[in-house]
Structure formats: structure tokens, C-alpha cells
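Missing here: one protein chain of the complex. Every other protein chain is in place.
Showing subunit A:
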Amino acid sequence: MDGAAGAAIELVGLEKTFRTKDGEVRAVRGVDLRVDAGEVVALLGPNGAGKTTTLDVVLGLTEPSAGTARVFGRRPREAVTAGRVAAVLQTGGLLRDLTVAETVRLVASTYDGRGGADVVDDVLVRAGVAHLAGRLVSRCSGGEQQRLRFALALVPDPDLLVLDEPTAGMDVTARRDFWAAMHAEAARGRTVVFATHYLAEAGTSADRIVVVAGGRVVADGSVDEVRSRVAGRSVSVDLPADTGRGDRLVTAVRRLPGVVGVVVEGSRLRVSAPDSDAVARALLVDLGATGLEVVAGSLDDAFATLTEGEAR
């Protein structure tokens, strides 16, 4: 690993709390993450895991409540202004009464020296929307609009591409085409970070998976590493038939150190934690649980356990 200069993204102790009518929402609760230049990283987690908020901080769209964020060693907004980072946002709106080419031209005009017709034509081709150049955005399908957002992200020729749920709402073909275009960009040496809740997408398109749940990083590594870290490490016990006792057990298990997921499955309680031995011991000795068994699971199961437990 090189020094800080080699890091595309460096997040240290990142926290973000929103104030809403119902009280405070702690969307991000202490994320440490380093992404090196040239990596293709998937941020995997269910809705509400804090993925979008984390990426918003990386893109300078929101300020963290605590901790620091650096993009290529600079403040995020500076990296955006310099054109080093660009993004396809899940909720990025488009102007419906502009054409595809006009939209690209508008965005290109905000960058110094990127407003030329050659830039516009080039990104339209690379994002696969050149044939739609003259079409109004309102007449484009969801997948076509998403590829337009991808074209907009290519305008500054960024070193880091951030994609937030880029294939949401696309059909299978559109999804495959989109990833082909994305891989072509990654092959040019761009760093790519994408958020998704599709496990398959993370597995096939990324070198590294960072699993996020409940505003924290719960697993980080290659696809194989994440599988071995989380799969096969679930412990299940009988759930007492008496609801009061059952609820008390669930509450107590959630408070155990290192527990990342608690799911009730019928009369069984499934608990997942990196240190499953410690959890098994606590369940048997301290909580008097019965019928303990270690459950081997697929990556899908493990992911569901990890993230569902945290989302509550």
C-alpha cells in the first residue's frame, strides 16, 4: 500500500446524524474505509444501511457530523470541482424538457475546458446513448435515463466514479450493458465504488466487497473473504415459546458484544457474529439458551442475517 497520496477515498471515524421530526437518525455510525486508486469496490447493504449517506459525504453533498473524509487527499468538494470524482446518483434528477445531448452539454459547460462538442459526443458514445442524443429526457426509459446519468459522470474524465444503485429499475439486458460499459471505464484505470443491494452484482463486478449495515462496516474483503468471514458463522438456538422470555432473549442477544445480526425464524433464533464461539458460550452459559447449533449458510443467507439484524 502506498501512502495517503495513493488513496482514492479515505474515511476516518465517519458519522452522520440527521435531525428529523421523529428525533435523531444516526445514518452513519463510525465508518473507517480506505479505497486505493484503481480498485473496484462494492458497497453492499440493504436500504437504510447508510450507503447513500456515506457516498454523499464522499461527493461533498453533505458534511459529516464527525470524522473526516478525503478524496485523493483533498476535501470532497474540492475533488468534485477539480473534476477528479463524478457520480451516478440513485436520486439524481434530470430536467425532463431537455434532450439527452443538451443535458450533457449543460453539465459539460460547468467544467472549465470540458464544454466542447467533442467531449459531449465522446461521452454519449461511451455511455451507449449516442443514438438518443436528440430525444427529450421525458421520452427516455428509466434505463436510458440511467445511462444518461452515466454519460454525465464521464464528462469530467474523473479518476473516481461513484455509482449509487446504478442498475435500479433496469431490466436484465440493460443491466448487463451497463456493467459492460462500467467495466470498460474501470479498465481505463478509473477507481470505481458502487453501492448495491444485489449480492450477485457485488460478487461479479467488484474486486472487493464492503458490507455495510446499520451505519457500520460489518465485513470488508474479497468476495471469497467476505463469504468465509460471514458464512457458516451463524449460531442458532431455540426461541422460548413464552413471548416474554423470547423477547427478553432477543434483547439480551442483541446486546452481546460482536453480534452483527439477529433474526427470528419460526421457533429458532439465528445469531451471526464474527466471533461465533464467544456468542455460543454467552448463549449457553449466561443466557441459558437451549438447542444450540452452528448453521452453515450460503453467502446470501449470511448477508441476509448480517444486514437484516442491523437494519432494525
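Operating definition for what follows: a contact is a pair of C-beta atoms (placed from the backbone, for glycine too) under 8 Å apart; a residue touches a chain by one contact, two chains touch by 3 or more; residues count from 1.
In the analysis below, contacts and distances are computed from a predicted model.
Among the names given as "ABC transporter permease", "Cytochrome c-type protein", "Ni/Fe hydrogenase subunit gamma" or "NADH-quinone oxidoreductase subunit N", UniProt records the absent chain under the name "ABC transporter permease". Within the complete assembly, A:Leu95 is the residue of A:Leu95, A:Ala200 or A:Leu287 that touches the hidden chain. Although one chain is not drawn, the whole complex shows that of A:Thr68, A:Thr110, A:Thr204 or A:Thr251 it is A:Thr110 that touches it. Residue in contact with the omitted chain (choice from A:Ala7, A:Ala87 or A:Cys140): A:Ala87. By the touch criterion stated above, the residues of subunit A touching the omitted chain are 52-53, 56, 59-62, 80-81, 83, 86-87, 89, 91-95, 97-98, 102, 105-107, 109-112, 115, 149, 152-153.
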